[in-house]
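Removed: one protein chain of the complex. Kept in place: all other protein chains.
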Amino acid sequence: MILGASTFVEGVDNAFMLILGISFFFLIGITLTIILFIYRYNEKRNPKATPVKDSVTLEVTWTVIPIILVLGMFYYGYVGWIPMKRPPSEGVMVTANARMWSFNFRYENGRVSDKLYVPKDTAVIVNLNALDVLHSFYIPAFRIKEDMVPGLANNRSWFEATKVGSYTIFCAEYCGLQHSYMLSEVVVMEQEDFWNWYNDPDAMVEEIPEDANLALLGRQLVQAKGCVACHSLDGSNLVGPSFAGRFGETITVITGGQEREIEYNEEYITRSIYEPDADISVGFRPGQMLSYEGEITEQEIELIVEFMKSLSEE
Amino acid sequence: MSEEKHHISSYKSHLLVLLALLILTAASVAVTSVEMGAYNTLVAMLLAGAKATLVLLWFMHLRFDNKIYAIFTAFVIVLFLLVLFVTFFDYSYR
Amino acid sequence: MSESTTSSKHVSFLEYKGKYKGLLGWIFSTDHKRVGLLYLYTMLVFFSIAATLGLLMKLQMLAPGHTLMGPQTYNAMFTVHGIIMIFVIVVPGLPAVFGNFFLPLMIGAKDVAFPRLNLASWWIYVIGILVVLSSQFIGGWPDTGWTFYAPYSFQTPVNIVPALVGATIMGFSSILTGINFIVTIHRMRAPGMTWFKMPLFPWTLYATAWIQVLATPVIGITLLLTLMERLLGVGIFDPRLGGDPILYQHLFWIYSHPAVYIMILPGMGVISEIIPVFSRKSIYGYKAIVLSSLAIAFVGYFVWGHHMFTSGMSGRALYAFSFLTFLVAIPSAIKVFNWVSTMHKGSLLLQTPFYWAVSFIFVFMIGGLTGLVLGSLATNVHVHDTYFVVAHFHFIVFGGTGYSFMAAIHYWFPKMFGRMYDRSWANIGWVTFFAGFLSLYTPMFVLGLQGMPRRYYDYLPEFHAWHIFSTLGSILMIAGAAIVIINLVRSSRHGQKTSEKNPWGGKTLEWQADTPPTLENWEEVPTVTQKPYEYK
Partner (left out) sequence: MEKNAEHTSHVHRDDEADKLGMWLFIFTELLLFGMLFLMYAVYRYRNPVAFQLGGEEIDVVIGVINTVILLISSATVAMSITAIQRGKKTQALLFLGTTLIIAVVFLVNKYFEWGTKIEYGFYPGGEALLELGHGTVLFFGLYYIMSGIHALHIIIGIGLFIYVFQQIRAEKIHKTDYVWLENTGLYWHLVDLIWIFLFPLFYLIH
């Protein structure tokens, strides 16, 4: 029906085409019958109605035939779906973390990304982990969708991509204000490319090389962690205040119900990441952001600070 | 007012039903201390079901009223049990 | 009977002067016909509001990006649109308006069993609406979607308490109406009207009333628990306290799936009235229609899980629910076959009510057949929570209930108001509405298949073309609805007066009453000897 790029596509589309075919047959058939009756038996052409006796045979027939048809549909739907529920034991394991309103993906070797990079023709098992409310992991091109339920054990999805390319991941379960911007991408690569990316030493380094562009790393980080879903980089205010042009300024925040003025500095940024509700910038609502304690290290915060500095310098 | 239209239960029958209810209550308290594992719940529910049946049939007059009330009540209870059963299709196999 | 014979016995319920005058004579009247009209006017007001919200949302979707409104406004709009449309319009819809007005007339009773309770139901309903609307003043419009899914519903910063309380109160009104109708049907049928001589609309109301009585308490307790969870932090659905958010969905849909049958069954009843009358022929398979209504009501209880195929439920539950869902499709299919067969060899009277009824069959078929796509496991996973679902339920709920509502009002209008509407405008309205409806919702099927999720305020450019199509359709449809409504409202005051008892040649009892009916409906309650729809 639409672009398909996983092993599930065939089963799903077959079931769809079967149901669609039967549906069109009945829809067109019955509609034409009605139109024919309106033409043939309208008051002018047929001024006198002829009583018709109920026929039990006919009624049984049109009960039994649909039952057989829907049982067939049920069967094809079942056959197309059952592989989705049976993930193989071997494959690339990824944990998808969802929060309002971003995804990120953590691989077994610790690599984290905001896009889901996967190899072609290999099973990818995605453990779904929702941090706040319900989200749903939906890749139309792969025909998979599974809700991400906070606290649910064995919440997983899997797929095997068949075509190289990049496809949209949507959040399909309404999750609040920025629900429609909770998007990501799945990038299907040739196996070799994927493993190169997966084992890319540059992405793995613990120590940052001295000549590295810290601000650039910071930019990559805020994108990978999904910060930009709520904090713009261009000065416009979304759910939270923009990152741009604020570093070093004096801002007004509400702390414990009291307004106060503080400097937008490293200390403030750290507190905002670990205890988001401690100081709320005036004009914004508390309770919108979860703490990133344990998810963003202090070293990473330094990168973010560098990046924010660079935004103010531009 | 004719007898077949409005059945009047005697005080005695009410007291007998009450006595039965109290005995069943005592039984369900007593049986708790017997360790039967998962069957404890089952027994408790069966005893409660017996008590409920007594209340429905005698106190609530289902035995003597138009049969339609008893049929409706049975239907509602079956409906609820089916809903419970179907819900456990999810929880038993999760 | 001519206009001039307004002897004391033939004062219509519209002109009747009771203890109160003017507006008070309406809002304190226990007459089932006046109560029915009270519901009709209330719904007219709120339908206009909710339809406007729908139009605004479609306009926002005309182009990607922030065009008309921000995301918070959009989210509040689809929530309020859903709450009003579901709880204020379609759930009470046909039973509260036409059930109240015509149930007693069709079974030969003078009123419903509990007239005061009936009026109280309307009052409770209005109070429920007002409580929902009070959101505006205490904490902002709800933004959870009409489903109030946990745990978002107790994390959202806006105050959803009024919406929860209001919806619960409206549910209570629905229960009382259901109790009233069941008792009325059991106790007040005219002499000679055995169960299988009862017309089909009362039959569907009977099946519906049972669902109202047995399913509505489920949503009541679910919404109250959500309320307690939000206010007290009890830990019933909140995963942070050990609760299971999926259990919320179970409880929600244990009501809300049967609620779909509360919406659609009376609609099927209306169509089963109109088709035989306008075919001048007895309904084909009367018993099959009765039994399939009861079957739908019963089996409809056990298919709620098909709203939750991707919710994280166990696999076994999924295919059990899928299987039952396919079974519940059968009774609806049987009804369609019966309606079409009734037209066979008839003498079809081509008038507005018939047009609405026939277009009902068409849109209902589309709604039902796309329901098969949603009932099948493999395809459901792909289209669940996308525009496909939005299109499907608008075809069923708006197409089904809405078209049958329109059919009903064009059918019974002369009896209700003693006036006739302008027939050519009625037909123009129907054509415009029908064309608009199809071009509004059909593109949504395509969008859904392409993967456009629902409840999105903004979308990717690849979806743009079909959205334009759909928005244009919505404008056309609103125009059609406006034509229909203005024509009816105008005609109710200035239309051609008529006191003809039976303009369409119907065989059911309501056509033997005066037009418009008197306060007590009958001087002498008629005795029934024939089956309904006995055309010779």
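Order as written gives the chain letters A, B and C; numbering starts at 1 within each chain.
Basically, a residue touches a chain if its C-beta (ideal position, glycine included) is under 8 Å from a C-beta of that chain, and two chains touch if they have at least 3 such contacts.
Everything numeric in this text was worked out from a predicted model, so none of it was measured.
Asker: Could you tell me which shown chains are touched by the chain that is not displayed?
Answerer: When the full complex is considered, the omitted chain touches B, C.
Asker: Please identify which residue in C:Ile89, C:Leu103, C:Leu205 or C:Val218 touches the non-displayed chain.
Answerer: C:Val218
Asker: In the complete assembly, which of C:Gly243, C:Pro276 or C:Gly429 touches the absent chain?
Answerer: Of the candidates C:Gly243, C:Pro276 or C:Gly429, C:Gly243 is in touch with the missing chain.
Asker: May I ask which residue of C:Gly70, C:Pro191, C:Gly233 or C:Gly505 touches the chain that does not appear here?
Answerer: Of the listed residues, the one touching the omitted chain is C:Gly233.
Asker: Touching the absent chain in the whole complex: find that residue among C:Ala120, C:Val183, C:Leu460 or C:Ala479.
Answerer: C:Val183
Asker: Going by the touch rule given at the top, which residues of chain B touch the chain that is not shown?
Answerer: 1, 6, 8-11, 14-15, 17-18, 21-22, 25, 28-29, 32, 40-41, 44-45, 47-48, 51-52, 55-56, 58-60, 65-66, 69, 72-73, 76-77, 80, 83-84, 87-88, 91-92
Asker: What residue numbers in chain C mark contact with the hidden partner chain?
Answerer: Counting over the whole complex, chain C touches the hidden chain at residues 8, 18-19, 29-31, 110-111, 113-117, 175, 178-180, 182-183, 186-188, 213-218, 220-222, 225, 228, 232-236, 241-244, 247, 251, 254, 519-520.
The rule is simple: only the chains that are shown with their structure count from here on.
Asker: Count the touching C-beta pairs: is A-C or B-C ahead?
Answerer: A-C
Asker: Need the CA-centroid distance for the pair chain A / chain B, whole Å please.
Answerer: Each chain reduced to its C-alpha mean, chain A and chain B end up 49 Å apart.
Asker: Taking the mean of the C-alpha atoms as each chain's centre, how many Å separate chain A from chain C?
Answerer: 33
Asker: Can you compute the centre-to-centre distance for chain B and chain C, using the mean CA position of each chain? Integer Å is fine.
Answerer: 37
Asker: Give me the residues of chain A that touch two or more other chains.
Answerer: none
Asker: Please output the residue numbers of chain B that touch at least 2 other chains, ranges allowed.
Answerer: Only 94 qualify.
Asker: In the complex, go through chain A and note every residue touching chain C.
Answerer: Counting only chain A, the residues touching chain C are 1-2, 8, 11-12, 15-16, 19-20, 22-23, 26-27, 30-31, 33-34, 37-38, 41-43, 46-52, 54, 58-59, 62-63, 66-67, 70-71, 73-74, 76-81, 84-85, 132-134, 136, 138, 140-141, 143-147, 149-152, 155, 168, 170-181, 183, 285-288.
Asker: Mind listing the chain C positions that touch chain B in their complex?
Answerer: The touching residues are 186, 214, 246, 250, 254, 301-302, 305, 313-317, 320-321.
Asker: Any idea which chain B residues touch chain C in the complex?
Answerer: 68, 76, 79, 82-83, 86-87, 89-94
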